[in-house]
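First comes the structure, then the notes that go with it.
The complex appears here minus one protein chain, its other protein chains still in place.
Lettered A and B in written order, each chain numbered from 1.
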Amino acid sequence: MNTRVIEFSTKGNTHILNITPELDRILREENVRDGILFLSAIGSTGGITTMEYEPGLEKDLRQTFEQLFPYKTNYAHNSTWADDNGHSHLRSSFLKTSSFVSVTGGKLDLGTWQQVVFIDFDTRPRDRRILVKIVT
Amino acid sequence: MNTRVIEFSTKGNTHILNITPELDRILREENVRDGILFLSAIGSTGGITTMEYEPGLEKDLRQTFEQLFPYKTNYAHNSTWADDNGHSHLRSSFLKTSSFVSVTGGKLDLGTWQQVVFIDFDTRPRDRRILVKIVT
Partner (left out) sequence: MNTRVIEFSTKGNTHILNITPELDRILREENVRDGILFLSAIGSTGGITTMEYEPGLEKDLRQTFEQLFPYKTNYAHNSTWADDNGHSHLRSSFLKTSSFVSVTGGKLDLGTWQQVVFIDFDTRPRDRRILVKIVT
C-alpha cells in the first residue's frame, strides 16, 4: 500500500482549504486509474469533508460551525489545559479527521461542483499533515 | 477493483432512501463473501449514513436536519447563485457523501435494525448516482 503525505499551513479559526488539486496531483504522479484514496488528517482539531468550494458557502459553513459549536471560554476542556480551543475539538469530533475519495478512469469520483476540503478548527495558525493511503 | 453503480430518482427535500437492498443485490451478483463496499454519492447536496429505517425516525431525522441547518433564503450561497439550496449544501458537508459497509460471510455488517440510507438534501427531485467500489 503506497502512502503519500500532503503538507500545508493554515490560518486556523475554521479556515477551509481546498485540497482537491493535491489529490489530483497524487493521482497523476501515482498513475491511479481505479482505486481509493484514504485521507487521515493528523490531530484532533481538524476535519475533512466535501463541499462546493465557493466563498458564499465557505461563509455559511463557518457560520454554521459557530452556531452549533460556539466559541466559548467555559468549556471543561479549556479549564483542563488553560486553553481556548474546546470548540475546535468538538467540531473535529463531529466532522471527523478521516475520509476517502474513490477514483474511476483516472478521475476523482466527485461532482462538478464538489471539492475535498480540510478545515482547521484550531484557534491559531497550524502546520498540518494529511496521510494519503492509495488502494488500487 | 470492481466498480458498480447504483442509480435512482429522489424527491429531494431531505428525502431518505433505503439503499440496503441494492447493496445486498450487488453482494450476491459479485459473490462477495468477505470485503468492503465503498460508497461515493456524486454531488454536493446528498449524504450517506445508517439508521433504523422506520417512518417515525425518518420524521425525526428530517426534523433534526431542519432545526440544525434550517431552510433560509439568506445564506450567502443563495446570493452567489440566486439559488435556494444553501442549507442542502451544509447538511451534505456535515453528513458527508461517502461511507463504507463491510461484509462478513456474505452478509453486510449491520445490525438487525440498521439500514444504509442516501439522503437527498437538494430542493428539487434529482437523479442520483452512487459509485460502489468493491474491495475483497
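The rule is simple: a residue touches a chain if its C-beta (ideal position, glycine included) is under 8 Å from a C-beta of that chain, and two chains touch if they have at least 3 such contacts.
The shown structure was predicted, so the numbers you read here are calculated from the model rather than taken from an experiment.
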- Item | Option touching the unshown chain, where A:F38, A:Y53 or A:F121 are the choices | A:F38
- Item | Interface with the unshown chain - residue positions in subunit B | 34-36, 49-52, 54-57, 59-61, 64, 68, 94-95, 99-102, 104, 109-111, 113-114, 135-136
- Item | Contact footprint on subunit A, counting only the chain that is left out | 1, 3, 38, 40, 42-44, 68-69, 75-81, 86, 89-90, 92-94, 96-98, 100, 131, 133, 135
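Criterion: only the chains that are shown with their structure count from here on.
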- Message: For subunit A versus subunit B, what separation do you get between their C-alpha means, in angstrom?
- Response: 20
